[in-house]
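Removed from the display is one protein chain of the complex; every other protein chain stays in position.
For chain A:
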């Protein structure tokens, strides 16, 4: 019984939240890694692309709700996703036309493009706040729980409750689906193959007749699709606030770099690694330890390695350790 209680507490406070958070990070990191692999720069505007895209999704969600449209147990936001992705892709493609293309033609060094992307980030940041505001917005509707903590306690008779939010399940399912689609696209389709060729060797790809502008455009569309999906899932699971997406940039980049920039598989592994480290290191293990260990060994203190205030520091620390010992990341991406 005690072991079961420990397991449930662990699932409730560590495994489920970290898995959902990891899936959100992985989707964000995939976008970053894709742009790095193909366009060869770190896109600092990615966090704010997520915010802008989620903003579009929220606006469409509100419009749909006002029409009385809903998806039953699923959040209406899923219905709004395609509109959000289309709008965001349009904005991003226009940005590419107006800003990035100029520097690409100049064959500007990656570091210049990074600074350019920071400029784009500030503009998007402002536009998002201007359009949707700085306040916290909750736009989740439909069923809230798959497993409700109190009902779980009652039906199993355990001391610990297990909560599995619908948004967490949706996040994990959506992430699996999107990642499968992305890998299929990159490995099996002609466009996907041409993107990989362009990423591996730009000159050879150009010689074999691949249209670079098309590859760039498709990359931006996929990246904005990933960003909007990641942002919407994060907003559904937690809440939408423009500033939080800006802050999300750090763990997203940490995930991409830890996994190996340019490696899609690495981005996913990195996302989960960062999420589990953040949650695991700041969790107070007292409860689990009390259940598992014999009474004499049970800890008096909280058995918490780091205060929860240091969540972001965990991403930083992991990033530094990886850059010191394995600069190309866990999955042999490009070195930064």
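One rule holds in what follows: a contact is a pair of C-beta atoms (placed from the backbone, for glycine too) under 8 Å apart; a residue touches a chain by one contact, two chains touch by 3 or more; residues count from 1.
Methods note: contacts and distances are computed from a predicted model.
Enquirer: Identify the UniProt protein name of the omitted chain, choosing among "Formate hydrogenlyase", "ABC transporter substrate-binding protein", "Twin-arginine translocation signal domain-containing protein" or "Cytochrome bc1 complex cytochrome b subunit".
Expert: "ABC transporter substrate-binding protein"
Enquirer: Have a look at A:163, A:195 or A:210 and name the one touching the chain we're not showing.
Expert: Going through A:163, A:195 or A:210 one by one, A:163 is the residue touching the chain not shown.
Enquirer: Write the list of chain A residues that the hidden chain touches.
Expert: Per the touch rule, chain A residues meeting the hidden chain are 9, 12-14, 17, 136, 145, 148-150, 152-153, 161-163, 165, 234, 237-241, 243-244, 278-279, 282-288, 302-304, 307-309, 311.
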